[in-house]
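Removed: one protein chain of the complex. Kept in place: all other protein chains.
== subunit A ==
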Amino acid sequence: MRTVAFLILIGTALLLEKTVLHFLRVAGVKPDLVLLLVIFNGILKGPREGAFWGFIGGLIEDFACGHYIGLHALSKLCAGYVAGLVEVRVYKESLFVAAVVVWGTSIVAGAVVYLLLATLGIFVAPVEAFIRVIFPVAVYNGLVSLLFYRLFHRATFYGILKEERF
């Protein structure tokens, strides 16, 4: 049930990213909802599951894009893992802590994408990439996380994303 629910969430996030979020761009960027889900999951479930769902979420995004299969899978794997590393170190119920982790982890994910693009010969000046994409997306993700983190937290421990025990 948790797996199916998470896959549906990723699918919905992708659909929104491809459509509605274009109209909600700020400073030319839109939030990365799939990354948000991956980071939330990492914060609440630890590095192992964070990395696993990061890879799956990114892979689905890659297939939706149709090219560079693995680009988002790898960046989101890193983001999920890094977010998971803070699992036992921070007070997970705090909205502020979650927003800061989302902000920092989004920068990590952006940096990984940037490096992978550079290996593909797609060169963007590092300062421009940071100022125009990586930093604004991290800030936007951090702000959006304030809206959805509680909801995800509740769903993970009491709702549709709760671990089933047999």
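Assume a contact is a pair of C-beta atoms (placed from the backbone, for glycine too) under 8 Å apart; a residue touches a chain by one contact, two chains touch by 3 or more; residues count from 1.
Quick note on the criterion: contacts and distances are computed from a predicted model.
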{"item": "Choices \"Leucine-responsive transcriptional regulator\", \"Cytochrome P450\", \"Cell shape-determining protein MreC\" or \"Glutamine amidotransferase\" - which one is the UniProt name of the chain not shown", "value": "\"Cell shape-determining protein MreC\""}
{"item": "Residue of A:85, A:100, A:117 or A:160 touching the missing chain in the full complex", "value": "A:117"}
{"item": "Hidden-chain contact residue, picked from the options A:36, A:56 or A:71", "value": "A:71"}
{"item": "Touching residues on subunit A - with respect to the absent chain", "value": "14-20, 22-23, 25, 27-30, 32, 34, 61, 63-74, 113, 116-117, 119-124, 128-129, 132-133, 136-137"}
